[in-house]
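Note that one protein chain of the assembly has been removed; the remaining protein chains are unaltered in position.
Chain naming follows the written order as A, B and C, and within any one chain the residues start at number 1.
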Amino acid sequence: MFVLFCPHCGEKREEEEFGYGGEAFIPRPATPEALDDEAWGDYLFMRKNPKGWHWEMWSHNTGCRKFFVVKRNTATNAIAGSWTLAEGRKAYDAEGGST
Amino acid sequence: MSSYRVRRPGARVDFDKPLTFSFDGQAYDGFAGDTLASALLANGTRMLARSFKYGRPRGIIGTGPEEPNALMQIETGAHTIPNLKATQVELYDGLVARRTTGWPTLEFDLKSLGGLFSRFMPAGFYYKTFQNQKLWPKFEHIIRQAAGYGSAPSEPDPETYDHSHRHAQVVIVGGGASGLLAALLAGRAGLKVVLLDEQNECGGWLLSSPHSVIGGEQASAWLKSAVGELQSLPNVQVLTRTSAFALHDMNLVLAVEQLQDHLPIADRAAHQPRQRLHRIRAERVVLATGAIERPLVFGNNDVPGIMTASALTTYLNRYGVAVGKRILLQTSNDHVYQGAADLARAGCEVVLADTRTRINPAWEKRVRAAGVDVRTGFGIAYARGRRAVTGAQLVKLDAQRNVVVGSGPSIDCDALGSSGGLSPTVHLYCHDGGRPHWDEERLAFVVPEAGRAKSGIYGVGAVTGEFGLQNALEQTERITRELLSSLGKSAPTSSGNLKTDEPDATPARRIFRVPDGRAEGHGKKAFVDFQNDVSAADIHLAVRENYRSIEHIKRYTALGFGTDQGKLSNVNGFAIAADVLGKSIPEVGTTTYRPAYSPVTFGTLAGAHAGDTFEPRRYSPMQAAHVARGAEFEPVGQWLRPWYFPQTGEDLHAAVRRECLAARRGVGIMDASTLGKIDLRGKDVREFLNRVYANAWTQLAPGKCRYGLMLDENGMVMDDGVTACVADNHFLMTTTTGGAARVMTWLEKWHQTEWPDLDVYMTSVTDHWATAAVVGPKSRQVLAKICSDIDLSPSAFKFMDWREGTVAGVPARVFRISFSGELAFEVNVDANYGHHVWEALMDGGREFDITPYGTETMHVLRAEKGFIIVGQDTDGSMTPLDLDMAWAVGMKKPFSFIGKRSFARSDTAGPNRKQLVGLLTDDPQIVLAEGAQVIERADVTPPAAMLGHVTSSYYSPELGRSIALAVVRDGIARRSEDGHKSGRDLLYAYAGGKAHKVTVVSPVFVDPKGDRQNV
Amino acid sequence: MRKDYSSWSLFTKGLRHNEGWNPAWRSAEPKPSYDVVIVGAGGHGLATAYYLAKDHGVRNIAVLEKGYLGGGNTARNTTIVRSNYLWDEAALLYEHALKLWEGLTEDLNFNVMFSQRGVFNLGHTLQDMRDIERRVNANNLDGIDAMVLDAAEVKRRIPILNTSKSARYPVLGASFQPRGGVARHDAVAWGFARAASKYGVDIIENCEVTGMDIANGRIAGLETTRGTIRSERVGCVASGHSSVLAKMAGIRMPIESHPLQAFVSESMKPVLDTVVMSNAVHGYASQSDKGELVIGAGIDHYTSYTQRGSPHIIEHTAAAILELFPMFSRARMNRQWGGIVDTTPDACPIISKTKVKGLYFNCGWGTGGFKATPGSGNVFAHTIARDDPHPLNRAFDLARFSTGHLIDEHGAAGVAH
């Protein structure tokens, strides 16, 4: 069971306070109608699901109700850090946006 | 006192407090401080179980959680507990214990007949026989008759359990010498420390060895002062009778504290839970879990009276029980020597057979001085005796290789202890992904001493392979200082003199299976896992059959799968497998363990999540009013809602019929408080709504309401509800009862992740508003009686309008919306006034015979109108178009709203979609089953193609006939508008073996033009 | 195939100290090339190899396993077998499997202890009962045994079940599939391994795939920790690790790998002779022939490959089981564990060709994999052998995530099992 640092509340809290929000940084296509079925299906359903470092979202359900970004290793459950959505995006981009 | 009792100085039993208890109906004596095991041994009981597979007589082997045989049924009736290990049951006066194996009696066990044919029942024999699938149930029945140890009680549990969530800087698991020292150092440094020990007092091995020396004083004195100091430190909490059973990610230790089981039932405190689950989140975890001695594997090593050597010592020194008068000890190492001397000094005749030819001279001198007969270079080929050990045949071993080189003496004994070395208790270290490593010198899987310091996990003492007391203490001090400095602390003073009187250790012999000079499988059965009757030969067989991975070996033979979790057996099993495979032990695999370290009561896991606090039950503000009126309730999500309000003698159908007619012809009232409500405000609210709803919201004026459909990005309907425009930048959304939380999170997610720039805030006001829906042609008259400041006239207050005013003296928002198709007003007030307003409406409606109704009538009324219930008429595979609700989809909105793009996919846009329709049975009195399948022909011979299913079905009192909603393939085109021209409207609905003829019609059965809600 | 496991062989070999038993399967060294390579020696992969050899005459087959065979979800599930799914596509696929289960022990000459003790799915709300009615009727029309039972009948059949009306989730009824039951999970992998091996299939353990050789849109071979293996047909059956393999082929998968936990009690005298599942309280239980209660928990919400989940899930499940069976309050959990389940958006598997010619995937079974083992292997073998899906798995292709033809089984798949 994890302890996650909520970047808004500024505290480490137990996992039970949080909800898992799935893979982070899957932007909604700006013009969905311009996509073919496969590209739309990719956005809807395809996920990286890496074995290793994973950028993901959690929401602090019982606390500030904010979504934030966590970088977690799915092979070990080690956590590299938590960020607000905006800060997380910067950190993710600085890594080249890869896993 | 029985002849097995020895008054040992330093023993932890109180000879001044005699107790009585019973085992299998016979009364016995014991003393306070005994375990059930020590008391039984003191009474001379040797056989107290039969083995699982072969029915062999079995006795006590160990002293704690490693015990594989002595599984007991403790107490009777509602208090009974199955499978407790006698070694862990603290004796109390009046304790009732029963055996869990041996049928019909312990003396004669039916399984022992099978045991005679054990050569035909090797590991995995099930897989090779009983291959007739038809006969297998019969075989299985017989197998199940013989299965299992104890029994669960058949009555509800009279005791309770709870959880406690703690946070500590340092958690130390194990209160032996190392754990105590670590706790002292951390405690003195001012850290918040929790020390856990599974026994009734701290001390660990020191309790079995009270005459050891630490820093010049006796261990018992050192122990007393250490415990005393810890108790004086306010920042240190010592929890005894508390077994740490799991270590989870990020240093979460789970431990069970026993609060009651050691007390006579009559003395247990009713207000205290039986057990408490501590969930302790720690910055640092120190594993000081010690080690468990493993026995050697030799022929007939399961005969009662054969134990681990340390168990013999513990029973003597801690419990004052000399298990035998003539004792044979078999060892491969130094650990048994102190105990051998103690046993001899206690008056036992002791023969010590060491498999080594070169033994520790210092120890040899000490034991010989005590009168021990030491024989070197001998192993036990097999033990003698059946229900109690009577002796053993020794063989001469080669000095290096584990082979027999000659015969040895036959030695008589009435107790036999063996030691193959110590197995560190590495269980917890494995739970969160740690892997112990094999130490070939110490012949043990050990936790590295710095553990995984990076993640805050340390090991000290025997668990790291430091088996000597002095070494362990010195190492503990060193490691604990490292730990302290990692937390920015230092140990203020030296822990003083930690010197002991142990001689330097001599290397142990690498031996696990003592050879008997015969090929494996030819000699006497030599057990590795006692509880699962796994012998050395079984491991050989597994390897022979190519079950070569250690996991295969374990699973094929069941090695380590018992309730002792392989504490005695795993290393021996690994070593034997390694020998057969010609590999080293680490090549065979690393031992790993899963929680629980020792079994945990289900009730403890559940804690307070039981009975009326199992899960939240949510109530509306008007709950008391409903209870007072005799409502029956229906769980809807977490809520409990009134289902119907039966009057005397009414069943569901009669009540619903009365309620429906009241709403259609007079006035009814329903509690709609449970609907989700979200207040949205900001200048971009309309745009936000345009994006999250299928509908368009740009034109909705203040004072107006609109029904909306919410879709997921897959285009499927996920929620619906009415949203009101309060002001240009202010809306109030309602959601389904079950969907409220999901919708709130959904909206927040979109806003936070995709559209943070939209000026909109949303706040749940579900609980703020109490909502009473007043429904029916007379609803206006009812409302008029208690609301004077809203013009309720049809021209001033139209359908889908809302107004602010005062109802029953309370500020209210009144919505003229309808889920029944009738004239209706939904009155919303501050929930604190919900009960008051409900009663006021009931009072005001009395002259109109106002009738409260529940969810069932609500369902009938809405089904008569073809209004959907999301989750009942939809199942996550329905688009608005499938529901024939294109009117609620704003395809022209500039922003591609959530779900829109998915409509255009080939399948979603394709033909033959399932679509919402109405169904009418030919026989108007037949009410179809909800969930009936719609088929084309009356022939129901499988496979019959299904076109859809009935989603809602009721008897309509208004129409005097049954009605149903269904989703049917291409249903909209099948609807019968003008007779049965094409015949495609004629179908069958199948349920419970019957097919009923139905006609596909429009889903709107009552008032198709919608006139009634507009009056 | 010679049936060399029998009571007679136990007798004769027993007389000779059980020294005459042969290896259950042959451990092979990898050859340079195979006609078909199956990646993943779990139940599904081994079954695929077995049916490829037996039904399709393919002889030159290898099954690669990164660990030991049957060590993934085959070894970690709660052994429930049933076919009462909601949608035709899924129900017929699982029913195909169930029919194979019914002959599997004899077919494999290996007792997989398939015990048809029946499976109850409890209904606790009116909507549960609607869903049960819908599913049972659909099952009947598909020729699958199923019935709806009311609360009194459920109580009669499971006397120890708490059917009190005051329960948080009172039992209103159940669906019951008499032919459902449990099987011995490890035996399924071993039985298929042994049978496939007899057909000459090479089972290669400790052989991890590290890369795929794809040229001109065709699979040509695999890089492994035991060298390069060439093959023009590769079937991946790697459950939780499917995304990792797919990435090697440049394919995106609609899969997320989640921990799924389970636990067993200590062995107790049998009191529960059937399988009981409940979506509403989130738990399910059966009692093994050894007397252990085998209990499945819900899925952990986050993704993980660690084979362990969070303890509050276990605690919740224990509470759920006590809500159903209060008499187990004083029973004890002996051991808990976790598997990695590969979940899809519609809780249905993917048994599909891919855009890489000759590369096939069988994954996404989520919590339903064990019960499908023989059926999954059977239709996947067909798909690989013919380079064309079997009619029963045609609907389970990857294209459905583009066309929108999802088969939403969340309701019937319900809690993990």
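Note that in this section a contact is a pair of C-beta atoms (placed from the backbone, for glycine too) under 8 Å apart; a residue touches a chain by one contact, two chains touch by 3 or more.
Just so it is clear, contacts and distances are computed from a predicted model.
Student: Among "Sarcosine oxidase subunit gamma", "Peptide/nickel transport system permease protein", "Sporulation lipoprotein YhcN/YlaJ (Spore_YhcN_YlaJ)" or "ABC transporter ATP-binding protein", go ahead and choose the protein name stored in UniProt for the chain not displayed.
Tutor: "Sarcosine oxidase subunit gamma"
Student: What are the shown chains that the left-out chain touches?
Tutor: A, B
Student: If the hidden chain were put back, which of B:Ala831, B:Leu947 or B:Ala991 would touch it?
Tutor: Once the missing chain is taken into account, the touching residue is B:Ala831.
Student: Please identify which residue in B:Gly25, B:Gly488 or B:Pro616 touches the non-displayed chain.
Tutor: Once the missing chain is taken into account, the touching residue is B:Pro616.
Student: Specify the residue from the set B:Asp162, B:Glu477, B:Glu502 or B:Glu551 that touches the hidden chain.
Tutor: B:Asp162
Student: Which is it among B:Tyr429, B:Trp746 or B:Trp769 that touches the chain not included here?
Tutor: Of the listed residues, the one touching the omitted chain is B:Trp769.
Student: At which residues does chain A meet the chain that is not included here?
Tutor: That gives, for chain A, the contact residues 8-11, 13-14, 16-17, 60-66.
Student: Can you list where chain B touches the absent chain?
Tutor: Residues of chain B in touch with the missing chain: 160, 162-167, 271-273, 279, 281, 608-609, 612-613, 615-621, 623-624, 639, 674, 679, 681-683, 759, 761-770, 786, 808-810, 829-836, 839-840, 843-844.
Rule of thumb we're sticking to: only the chains that are shown with their structure count from here on.
Student: Using CA atom averages as chain centres, what separation in Å is found between chain B and chain C?
Tutor: Distance between chain centres, rounded to whole Å: 22 Å.
Student: Which chain B residues reach two or more other chains?
Tutor: 248-249, 252, 433, 714, 902, 905-906
Student: So which bits of chain C are touching at least two other chains?
Tutor: 306, 308, 310-311, 345, 402-404
Student: Show me the residue ranges of chain B that touch chain C in the complex, using the header's touch definition.
Tutor: Residues of chain B touching chain C: 80-83, 117, 119-122, 125-133, 136-137, 140, 143-144, 147-157, 163, 246, 248-249, 252, 254, 277, 279, 431-433, 519, 521-522, 537, 541, 544-549, 551-552, 555-556, 561-563, 565, 594-596, 599-603, 605-607, 609-610, 612, 614-615, 617, 634-636, 714-715, 871-872, 875-877, 902, 905-908, 929-933, 935, 940, 942-944, 946, 949-951, 990-993.
Student: What residues of chain A sit close enough to touch chain C in their complex?
Tutor: 1-2, 15-16, 19-20, 22, 37-38, 40-42, 44-51, 54, 56, 72, 74-77
Student: So in the complex, the part of chain C that touches chain A is made up of which residues?
Tutor: Touching chain A from chain C are residues 241, 243-244, 247, 252-257, 301-306, 308, 310-312, 345, 401-404.
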